[in-house]
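Note that one protein chain is taken out, while the other chains of the complex remain in position.
Entry: chain A
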Amino acid sequence: MAQQRTQLWAAEADIDEDIDLNLAIGTYAQNDYEEASLQQPIADATLQAMQAHLSQQNAFAQIPDAVKAFIVHFHQAVLDNNLAEITIAYESGWNKFTEKFYAKTEWPEAELIAPLVNDDPIFLILYRELYYRHVYSRLQPNIDDRFHSFENSCELFNYLLNSDGPVQLELPEQWLWDIIDEFIYQYQVFCSWRSKVKSKTEDELVMLAEGGPQVWSSYSVLNVLYSLMQKSKINEYIAAQREGKSAEEIAEIVGEYGQRPLYRQLGYFSIVGLLRVHVLLGDFTLALKVMDNIELNQKSPFTRVTACHVTTYYYVGFCYIMLRRYPDAIRTFVTILNFIMRMKQYHTRSYQYDQISKTADRMYALFAMCHALSPSRLDDNIANIAKERFGEQYAKMSKGGEDALASFEELFLYACPKFINANSPPYDDPAAIQSLLAPPTPAEASAVDGSSQLDATHRHLQLFLSDVAAQSQIPTLRSFLKLYTSLGAPKLANFLDADEEEMVQEMMVVKQASRSFSRVPGSSSPGLLDGETITTSDLNFVIAENMVHITESTVGRRYAGWFIKNTERTQKILDDLKTMPLPATRAPGQPQQQPQQQHQQQGQRESKKVGWAKTA
């Protein structure tokens, strides 16, 4: 009521005003009448509303014109489903304006710019998605931001999944991936923020008690991802493609949602999203199982979005590490790190490049750990870079023994994903929260302190370290075994200053460590969990009663590649020489006669040259 009245006298400031103006005029008489009769009590409220509206008008006026124009243009592109324009606006436009005007502050609120876009709810939802993404990445989100961003995400997915039939929107792939990525990222930071009970203010505790369990709950996140997968029937689509079904059959299998690229891409990215969520919750087998239908090679669709590509390989490699499948992990990391190295020259766009470099760095750390645990002669290039970057830790880890553990811990904490707890602390139960905040005994206090901050990460770290500790003697033993072809067990025990029986058992561990489950390249089954037992070490041994027999497998000299390369190069040089014209030599001072002479000379030389080629 008061709103409409003020809108009338400040009508000039708004851009598309026609409709509103008519409405306002139509009810003006009524407003006036009501105003008159309720003069006193409303005065304050209207005054405040007017002031709020004034400040809003001010804020609106402060938005630079360039930004306003950009928003209108962006909106138009979205309405027209003009994919090329949307891509440009999204990738370069938004970032440009962020850098220029909003590097340290938030973009204008959605309500402020709503008049520019005719209050289009869909565009406003998308705008809010970008707005909150900016808040989370550049600024510190407060509890309101967190709750509202969750609501916005729910609205967006609701719109996509629960409208009557598939929506007609088209968005670039990069944006779709970013939506899913950001959704999971906000979920993850919320969970880690939520588990820090001690640092909450009174208000926050109240808000968490009321809204807590629903906001960013694990079930709702999983629900969104699974629904996207099911609606788009992405798994059936991939299976049908692999079987080579025709386009009509595929269209029938995937239904009306699956045919639209928007849903298909969202479904595809949801699979990668699920991989990530399961790793964060500690379920590594399920994470790999979810990826059953996606082939990890350079031709898969997810490679089209670089960030998605890198993320996938990082999480798959990490799962393999936790499954003790170090050769598989090494192979995964080598593939992606090679790709990133080649890609570095082309993709130096700011925001993505930073994140990809950071992930690459963590992968080098993980690679160094795996290589220390399961040395193999794979890709020396990557191994060299990893050694450069993490030289000190790598040296300690390869030697084994006590120091190694500290290095493993350091690198693991640096490189692991930010694990989360599936459940929140019991904010809705005040007694429980009190006991968490003010534990009765000092022992519990220290347990709560340490555990609430890092507990999921800590748990996984401990599991990993216990594996590593079990293998810490192996490098020493291996170095001894390398020196002999057969060795008596008592003698070996003497070298190591260890009890013979202990040592024999340790040998069994060495043998065990040199066998690993691994995916055999070229195998037909697409699942990532499949594999066979393979040997990972060159050193092999057997114990016959008390005698240890040792063999080592070596790699013969590889000469073929070098010879072939040089042969081809020589041939190329030869070919070039044959077809190259001889250089014309010009004696100074006789320019006119020279050309004729040269021509003759060249002719002679050329005939000679031809002769030469024939004899070759």
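What to note about this one:
Here, a residue touches a chain if its C-beta (ideal position, glycine included) is under 8 Å from a C-beta of that chain, and two chains touch if they have at least 3 such contacts; residues count from 1.
By our rule, contacts and distances are computed from a predicted model.
From the set "Glycine cleavage system H protein", "Tax1-binding protein 3", "Eukaryotic translation initiation factor 3 subunit K" or "GDNF family receptor alpha 4a", the protein name that UniProt assigns to the chain left out of the figure is "Eukaryotic translation initiation factor 3 subunit K".
The residue from A:52, A:139 or A:463 that touches the chain not shown here is A:463.
Within the complete assembly, A:324 is the residue of A:53, A:245 or A:324 that touches the hidden chain.
Although one chain is not displayed, chain A still touches it through residues 218-219, 222, 226, 230, 281-286, 289, 322-324, 421-423, 425-426, 429, 431-432, 436, 451, 455-456, 459-460, 463, 466-467, 470, 501-502, 504-509, 511-512, 515, 517, 527, 529-533, 540-545, 549-561, 564, 567-568, 571, 616.
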